[in-house]
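For this depiction, one protein chain was excluded, whereas all remaining protein chains were kept in their positions.
Naming follows writing order (A, B and C), and every chain is counted from residue 1.
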Amino acid sequence: MEKEIVYLDEITVRFAGDSGDGMQLAGKQFSNASASSGVDVNTFPDFPSEIRAPEGTLYGVSAFQIKLGSNSVNTHGDMIDVLVAMNASSLKVNIGNLKAGGMIIASTKGFDARNLKLAKYDSNPLEDGSLSKFNLIPLDIESIVKEELKGSGIHPKIVRKSKNFFALGLTYWLFNRPMEPTVKWLNTKFKSKADVLEANIRVLTAGWNYALKNDAFKNQYNFQPASFEKGTYRNISGNHAVALGLVVASKKANIPLFLGTYPITPATDILQYISGYKKYGIRHLQAEDEIAGITSAIGASYGGSLAATTTSGPGLSLKIEALGLAVITELPLVIINVQRGGPSTGLPTKPEQSDLYQAMYGRHGEAPLPVIAAASAADCFDMTIEASRLALKYMTPVILLTDGYIAQGTEPWKIPTMDELPDLAPKFCDDPKNFAPYKRDPKTLARMWAVPGMQGMEHRIGGLEKQDITGVVNQDPDNHQKMVELRQEKIDRITNDIPKLEVMGNPEAELLVIGWGSSYGAIKSAVDEKLKEGTKVAFVHLKHMNPFPSNLGEIVEKYDTILVPEMNMGQLKNILQARFIKPMIGLNKVQGQPFKTSDIKFKIDEILSQKEVVQ
Amino acid sequence: MEKEIVYLDEITVRFAGDSGDGMQLAGKQFSNASASSGVDVNTFPDFPSEIRAPEGTLYGVSAFQIKLGSNSVNTHGDMIDVLVAMNASSLKVNIGNLKAGGMIIASTKGFDARNLKLAKYDSNPLEDGSLSKFNLIPLDIESIVKEELKGSGIHPKIVRKSKNFFALGLTYWLFNRPMEPTVKWLNTKFKSKADVLEANIRVLTAGWNYALKNDAFKNQYNFQPASFEKGTYRNISGNHAVALGLVVASKKANIPLFLGTYPITPATDILQYISGYKKYGIRHLQAEDEIAGITSAIGASYGGSLAATTTSGPGLSLKIEALGLAVITELPLVIINVQRGGPSTGLPTKPEQSDLYQAMYGRHGEAPLPVIAAASAADCFDMTIEASRLALKYMTPVILLTDGYIAQGTEPWKIPTMDELPDLAPKFCDDPKNFAPYKRDPKTLARMWAVPGMQGMEHRIGGLEKQDITGVVNQDPDNHQKMVELRQEKIDRITNDIPKLEVMGNPEAELLVIGWGSSYGAIKSAVDEKLKEGTKVAFVHLKHMNPFPSNLGEIVEKYDTILVPEMNMGQLKNILQARFIKPMIGLNKVQGQPFKTSDIKFKIDEILSQKEVVQ
Amino acid sequence: MKNLLDEAISRPHIGTLEYQPKDFKPDVDVRWCAGCGGFSILSPVQRMMPDLGIPKEKIAFISGIGCSGRFPYYMDVYGFHGIHGRAIAIASGLKISRPDLSVWVATGDGDNMSIGGNHFIHGCRRNVDLNVIMFNNEVYSLTKGQYSPTSHKGQITKSSPLGALDEPFNPAALALGSGATFVARGFDKDRAHLQHLFKRAAEHKGFAFVEVYVNCNIFNDGAFDSFAKKDVREDKTVMLEHGKPLIFGKEKDKGVKLDGFKPTVVSLTDGSHSVADLLVHDEKDSTLAFILGNMTYNPEVPRPLGIFQSLERPSYDDSVQFQIDHEIETKGAGSISELLKGKESWEVK
Partner (left out) sequence: MKNLLDEAISRPHIGTLEYQPKDFKPDVDVRWCAGCGGFSILSPVQRMMPDLGIPKEKIAFISGIGCSGRFPYYMDVYGFHGIHGRAIAIASGLKISRPDLSVWVATGDGDNMSIGGNHFIHGCRRNVDLNVIMFNNEVYSLTKGQYSPTSHKGQITKSSPLGALDEPFNPAALALGSGATFVARGFDKDRAHLQHLFKRAAEHKGFAFVEVYVNCNIFNDGAFDSFAKKDVREDKTVMLEHGKPLIFGKEKDKGVKLDGFKPTVVSLTDGSHSVADLLVHDEKDSTLAFILGNMTYNPEVPRPLGIFQSLERPSYDDSVQFQIDHEIETKGAGSISELLKGKESWEVK
């Protein structure tokens, strides 16, 4: 049969199977190969909090979703076009998101009696006709693979484990993506394991050939290359981007980096990356707990390093007291909080945006500090640089919020050159005669920085209120008022040192959507789609939450109706209302799942239709 | 000389001296004697954070201020009428608050060359005429006392230490207060120290007699008795009231009390009181840190006790993570936070109201809980009962905010009888067949409570998100949304279970003052005085901060202009603005000092005069 | 006059106390990986429980976060899955307020020795009557494989790709130095021995600490192979039994003897030494316990397993109860109305 090549704008593929089925690996390979072959890609790994949940169970399903397209791809896709389902449970939990007419590549071995029972299917969906509105392609992958490797002498366990490469090969053919990156990767990875290497490469190729030859696959899909700016690219996750951001920030500041931290999902990756960077001269401490994580970083900051600490919700809660110490000692410190579902241990592997209140308000006493948020995986790099810039320039702790979605999801990132990035060099005081620890830069209000080792500037600082300029412990009422106000004013002044917001979409719109953090992609797509439909809607996305950009007030004033979609119960909305004394509408999804484009579109429609009714 | 008896409405006395001069003791005795003899009293101890600051220094001054009067006395007094100054430093730091014409009783021995130098006086203010606008009475107290006890054989050290009782005797005569309560107290206190007892009683009497006979004291002052309701009274501090409140709440709930805590100024007293209550069957743990303080309380709550934890700012910051656990496990828990000056260690012995944000918003994830605040020392008792009521009825942690001002200050308290107080008995589930840990009371949404030891209801709870009703660990998106909303809804419903606000003052006013916490006294006095002057002003005082009373919205809507005075940078104001979308005016004193009545009056005048200009 | 709580918890137990291990299994899947060492703790705990003769409702398991943290879900008694590191603090509050309960803690090497280290050492010194089982797999498993405070120096993990630099804790020594009264150790390969240790822990009135080496076959597989693998086990470990000499080896041909304070291995077959030369274990000797504890990482001697120390000291919860009883006995039960009145009240008429 001659295969037809169909050109697509975008498509969403989901690899789903058991935790042991290698779906994360397949997904990652597929996205790397796709991105490097010129399409835009956005991914979302979605796995259970159990390490190895019992095989075949519904809660043990591990999935990896990729959206690819030739235009800018902002999300990992609402609905699935192609679902690879390695067993019954993975079909069951994902079928609800499959588009009508979508393709299911199902591995029949995963639909035996035991698997069906675990998935709580009464009859086999591959056979009972219940999937008739989909393009179902059941394949006995296990037998095909076994056949392919027959006589190779490769251990049956290895043979069985290579199934995912068959599925990968299939999809490579299906979307006309190159297999070379994966072959290259296999060659490095299994350099010393010839049998695994051989098995995987043969099975991968078998997948490709199977699709090529089999009639079930009628079309091959392809994309126009995405229009990327010239440059060097790689796929990157938010956590990886943070780690690189920290390293680069310290180079641009020309001072050493110190990370003090304690592992916690979904922030642990950052520590893991950093711990491998010793040859870049980077020091870190995997501390005994979060408190030692942040306080050791404060110690390093006191010593003149660019100091950072990384965590997620429960860990942030433990760092609160020390954050106050960093505020009053006015030391630079970068706190990266990768948000996850709360409260308490909550949903540790799922994303949420519910730590905004805590970042803004969660300290005892008046303890203002800058809060910023990253909009996407790649943006985590820029925002890490920005957090470092603010911390060093204003002598203050800075909280950067990301979340489990962008921390683990990936997108292509244009790798910057060092010259493109801002100079972050701090100014150590070098004039002992003029030095006083709480003397301030008249413009930024940052206090002077002298570090141990610098002669003639020996001084003492600490957590007690201190006298203006001298830093001597002081309980005078007026001095306290002054210091509280100075600390506030210093943060407020940052307003003038951050970019103004640009309103996207239709500036004449009646409805303004204000977003923050990782929901950028979903909101942007929704607004873009609504604009295409002719709806008048505008959009601003906040990256600086404290202080807000200077023109936010103006913008808020201009629009009749304001929608604030958040993965929480309305935290930004409330903060905006308090600030701008204007009622706003919240769209509050607290499900441990990122927004879908359709969630936002639906809400926009709802608001606009009600407005019409009212008018 | 015949002395004239002058009747007063109210007067403010301040005992000031070195940390070692026994001023706290004198002040306490004076206020007890005054209150028990029928006048209303409000006190404020004001001492340095050093344990024993070097003698004679400015920062070593320890003072105790008492306002007494025949009408309801809401504050400890803005300006001082009578200042007892035991040394030069204590005069220096307090003279600024002495009314013109006010009386200074100065102990001349404290104005020797050494003391003058430490107080940074160039010449002796008792002699250089600089105090001419005051009624200065310099006395060589030390010599008088020595003379009085000559030949008694009492150790000179004891003689010197009894100076404060001379000053006390003087003031007893001056304000015609009875000496008996103090004599009685001395008899109990120094039962086994005959020499100290004798010295103090003799010196006390000598003070009285000195004033009686000496011409410098022209008038004796007296008060009409205050109009107290019938009943038994005692003077009480806020910390003491909390301790008693906890004991009484557990009796009214008819379950045991457990306090898990760690010492911290100014909350430590509560632990200290409780630690002496073993004969009431009360258990407590002075834990290794704040985290163990709160988590041990959570353990006790899980076991069926009324569990509490007490702390101040830095300690609250450390308890944040565990608070989230109490929220998600929906266990009753009372958290008492005695606010002090922040951020970080800040001003540990000074009051502030800057932990409101943290109490309301300071947790990771969506973790709503009730927040209430006490208005005065005696109110701390009622609010502790209220916190316990809400905790047990709604199965939730509750934060009660007090502060260093009312925690350590005292006022007369009408001791309630047990019958007057609400029944707080929780309902343990006694029907194993119907039991499910997250089944809820349809009205309150409180979950069912079964505790270890109850057969047939063995169940597991914890910090992970759980399935509605069953409490089984669950990561389902819709379930999470539902549980987040249920937890919010449960707290919101408390609105209907708390008293509506009563507007004090002139309901037709243009200006509404909204207060919270310990500034009640100063605001109330200011509003009362303004009303007397004919100004149209209204006042509501919030004790329930989350949720707000049901009629707050209505009230806020009714008034043109709203003033929110707070000892912080505008935390309540911001919360109200977010909620009611209405701009308000803040009066923000962050000086480690309570509001003065005049601060509020001044601001009211300023606002009203500006309004006139505008109109 | 009983209060509501006393009333609720003092109802007589209905039915038998002759439990079977299966009575302690709730109807849920165990969500550990197949082959996880955790199963080797769960099963002896469930087997040992019936021996205690305690009603199920009087037993509570408290845990922190980690793979071990899931333990309470797998026991059909009261259970509380706390937050990371705080299990002992939660359990202390429970036990002090509820001395009638049998309170157990399930924790991990990270949970208990890293973030929870402070509560652990204070638990040891305070001697609250808890039974603490520490799942020591020498790695953080739930967070997918970082080194822990018991990981060995040089261990390669996801967060120490170049080798961990920290000296590990020796949990037995730490417990002893903190003043623990009962310190024991077992490993997942010997469930019968674990069952015995858990029983002894339950019987101990006070803080009982049982460290268990458990294999994490996902993130630190084979961590204990050097002494726990079947073929080397008998030569590389020695069982501590009160009053018995330290004999070990497949053929019971070796023993441990003290050279000064230094434990050394001697042969019982080459004629140089006899059983009489050997160190005899004494659970009541805290110096000996420390010497034995210090053998842990010493490659020249076998790794000791069993009960290092078991001392009697009043438990904290008992002391609290005693102080309350004593106060009431000597001063009379306090009257609330007098407490409220205090000593300096006055009447307004």
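Quick notes on this structure:
Please note the rule applied: a residue touches a chain if its C-beta (ideal position, glycine included) is under 8 Å from a C-beta of that chain, and two chains touch if they have at least 3 such contacts.
Only a predicted model underlies this, so the values are computations on that prediction, with no experimental measurement involved.
Among the chains on display, the ones the left-out chain touches in the entire complex are A, B, C. Only one of B:Ser344, B:Ser376, B:Gln475 or B:Asn546 touches the chain withheld from this view, namely B:Ser344.
The chain that is not drawn here is touched, among residues B:Pro314, B:Pro332 or B:Pro412, by B:Pro314. Considering A:Gly304, A:Gly341, A:Gly517 or A:Pro594, the position touching the chain not shown turns out to be A:Gly304 (whole complex).
Only one of C:Met49, C:Ile62 or C:Ile121 touches the absent chain when the whole complex is considered: C:Ile121.
Considering the whole complex, the residue from C:Leu288, C:Val301 or C:Leu340 that touches the absent chain is C:Leu288. Along chain B, the points of touch with the absent chain fall at residues 50-55, 57, 59, 262-265, 268, 271-272, 275-276, 278, 286, 288-290, 314, 344-345.
Although one chain is hidden here, its contacts on chain A can still be listed: residues 32, 35-38, 181, 185, 188, 228-235, 244, 247-248, 251, 253-256, 258, 260, 277-283, 285, 287-289, 291-292, 295-305, 307, 321-322, 324-325, 329, 415-418, 425-426, 428, 430, 451-464, 472-473.
By the touch criterion stated above, the residues of chain C touching the omitted chain are 114-118, 121-122, 125-127, 149, 162-163, 165-170, 173-179, 261-262, 285-288, 290-291, 294, 313, 316, 319-320, 323, 327.
The rule is short, and it goes like this: only the chains that are shown with their structure count from here on.
Distance between chain centres (mean CA atoms), chain B to chain C: 44 Å. For this pair, chain A with chain C, the centres built from the Cα atoms lie 40 Å apart. Each chain gets one centre point, the mean of its Cα atoms, and the points for chain A and chain B are 46 Å apart.
Counting partner chains per residue, chain C shows two or more touched chains at residues 65, 81, 83.
Chain B has residues 321, 324-325, 329, 462-464 in contact with two or more other chains.
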